[in-house]
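Just passing along the structure, written as structure tokens.
With one protein chain held back, the other chains of the complex are shown just where they sit.
Which chain is which? They are A and B, in the order written, and residues in each are numbered from 1.
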Amino acid sequence: MTFSPELEARFAKLLESYPPGRTRSAVVPMLLYAQDEVGHISNELIEEVARLCKVTPLQVDEVVGYYSMLHRKPLGKYHVQVCTNISCLLRGGEELYEHASKQLGIANKQVTADGQFSLEEVECIGACSWAPAVQINYDFHHLVTPEKLDALVAELRKAQ
Amino acid sequence: MLYNEPSPLEVKVVTKRFGMPNSHSLDAYLATDGFKAFFKAMQMTPEQIVEEVKISALRGRGGAGFPAGMKWSFVPRTSPKPKYVIINADESEPGTCKDRLLMENDPHQLIEGILIAGRAVDAHKGYIYIRGEYRYLIEHMDRAIAEAYGRGYLGKNIQGTGFDFDLYTHSGAGAYECGEETALLDSIEGKRGIPRMKPPFPAVVGAWQSPTLLNNVETLSAVPAIIRDGGAAFAALGTPKNGGTRMICLSGHINKPGVYELPVGFNLLRMIHEVGGGMRNGKKLKAVVPGGSSCPILKAEECDIPMDFDTLAKIKSMLGSGGTVILDEDTCMVRFALRIMKFYAHESCGWCIPCREGTTWLKRMLERFHSGMGQKSDIPMIGELSKNMLGRTFCALGDAAAMPTISIVEKFPEDFEAHLNGQPCPYAHAAEPVFA
Partner (left out) sequence: MADLINLTIDGKPVQAAPGTLVINAAKQVGIEIPSFCYYDGLTLQAACRMCLVEVEKTPKLQVGCTLPVAEGMVVHTDSPLVHQSRKGMVEFLLTNHPLDCPVCDKGGECELQDMTFRYGMGESRFLEQKMHVDEQQWSPVVFYDKPRCILCYRCVRICDEGMGVNALGVVNRGAVSEIAPNHFDHLECDECGMCIDICPVGALTSGAYRYKTRPWEMKHVGTICTHCADGCKTTLGVRNNEIIRGNNRDRSGINGEFLCVKGRYAFDFVHSAERLQAPLLRKNGKLEPVSWAEALATVAKKFQQAQASGGKFAVIGSNHTSNEENYYLQSFAREVLGTNNIDHHRTGDVPALLDALSGKTDALATSADLYERKAILVIASDLAQQHPFLSFQIRANYRHHGAHIYTVTPGPVREQKYAVRSIMTIPGRELADVELLREQLKAEPELVIVFGDAIKGDAVHKLVAFGASLGIPVRYVCLVDYSNSRGASDMGLAPNHGPGYQAVAEPGLAYDEILAATDLDVLWVVGANPLKHLDLASSRAFVVVNDMFLTETAQRADVVFPAASAYEKSGTVTNVCGEVQRLKAGLQVMGAKPDLEIIGLIAKEMGQDIGIWSPDKVLEEIRTNVRGYNIPLPVIATGGAAQTTPVNGHVPLSARPELIQSARDSLFTSGSLGRYSKMLNSVLEGPGGLYSEERP
């Protein structure tokens, strides 16, 4: 498997940052960074990360299913994550999620037919004082209303 | 920079640079007392540093409130093994969004705190464990770290003091449980975030089998001020045994949600009305989650209290992580309890039976209950099943799920009764949501 030179460099730095012989420590960040580049976590990627971190593929596989940001199937180009946890709930998070689901025509963890959007109801993302909050890929959007969300989605659609 | 309108009632110690132009830059930091504490600490013995932190009565800001100075003193400084400082920036407790601001607005304050901690426990490597969702902060901290290296505030022989320290960020990837200190250690070692048996405590056997000091971002961010101005000055800001200020993340049905730095022991009602601008839409206060979703809930009439660890413990709740969530009279407590349990069921690591099965069962039962399919016998059972988890799980996540639930059914039985016999949820949210 090959990665971009930037990612390779990032991996190299990552592996160096842990105490000697502790390459296993790089597994989680490496999976996440690799997923950002290649889209999802395939068996092939697991084997590659296992090789780089000097662990068994099973040890990597165990990790993948544990962390909720690691995905075995491809997500949409824009992954819309709506927080419905308590602070957001109190300020319309669940309704916002329902709205997003209706607008995008997909349910939790599904991807739109054109592969552009995926949706996820997520747990608290640390934006509680600016609830309800949405994260699209890694970008935070605070104090989101259904109208604001529609505008965001429309803009991303246009940007393609 | 994410930051809300400050309140005049705030006492700004760790947030004092918030709102300043370029507050995150090393230059801005140096221009405002930056690294003074570090140089001072270099003149002190490690014992003196620990002593100062003890005097400050600083208690852990991650949730458990363990006295920081005491924790520092547990690290066997003379052990021949390498020692590590690990910074818990996993910030995942629902209702909590303060570590994020500290790293975003004032990364060098955190770095300075880490260096002082390193000096105190003879550690020369540190790792900031940042939740994966905070990707921009990983890049942001990496830039700050690079800046500090570039100017000789990290690396070999820092500022000619002879002290070496390397600092790295480490990304999580979505797991609340990895905020639990021992699960965090497994996670940083590249494993599933499963908590470890204690003892041994991380201070003695932590990351990579070595002594490890593990503190929350806010805890370490308070250290430079403590060393600079003295522990006593910091302690004096709070109440006895509860030193200093705390960042309170106000959220929910309040007019001015935001993160405010207030002295420990600040009155909760004043927090709501004077700091937070009162209840939104003039509604009545129904309940408060004092410090993140894990804390037993307070009824409106219980809220006239000073927010410190001991007072909250006395009324069987907790100060937790500073996530203070305000609920108004229109809030359905069944729905609220359900959402909390949904969170814990999603985040249970699955290691131990009572948490894994208990949270899942309760979540599904509350789902059924909230949809109107509840039975009268479910009401006592919710409390009973929660108590079957309480104190019996491997780590505190099980307790964190049980405690608020028990308190909600006990304190708001009428909300549960109202859902019986196929009645629709009687609260306003079912009709017209109010966004933002």
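Definition applied: a contact is a pair of C-beta atoms (placed from the backbone, for glycine too) under 8 Å apart; a residue touches a chain by one contact, two chains touch by 3 or more.
Predicted model, so just to flag it, every value in this text is computed and none were measured.
Chemist: With the missing chain put back, one of B:Leu101, B:Leu214, B:Met365 or B:Ile379 would touch it. Which one?
Modeler: Result: among the candidates, B:Met365 touches the missing chain.
Chemist: Considering the whole complex, which of B:Lys40, B:His346 or B:Lys411 touches the chain not shown?
Modeler: If we include the chain that is not displayed, B:His346 is the one touching it.
Chemist: Can you work out which residue in B:Pro46, B:Pro94, B:Pro354 or B:Pro404 touches the chain that's missing from view?
Modeler: B:Pro354
Chemist: Since one chain isn't shown, list which residues of chain A touch it in the complete complex.
Modeler: These residues of chain A touch the chain that is not shown: 43, 56-59, 61-62, 64-68.
Chemist: Going by the touch rule given at the top, which residues of chain B touch the chain that is not shown?
Modeler: 175, 192, 197, 345-354, 356-361, 364-365, 368, 375, 381, 385, 388, 391-394
Quick note on the criterion: only the chains that are shown with their structure count from here on.
Chemist: With touch defined as at the start, can you tell me which chain B residues reach chain A in the complex?
Modeler: Contact set of chain B toward chain A: 2, 4, 82, 91-97, 99-100, 125, 127, 131-136, 168, 170-176, 187-193, 208, 249-253, 257-259, 289, 293, 323, 325-327, 331, 335-336, 339-340, 343, 346-347, 349, 429, 433-436.
Chemist: For chain A, which residues count as touching chain B in their complex?
Modeler: Spelled out, the residues of chain A in touch with chain B are 17-19, 22, 24-29, 31-33, 53, 55, 59, 62-63, 66-70, 84-87, 89-92, 94-96, 123-132, 135, 138-140, 142-146.
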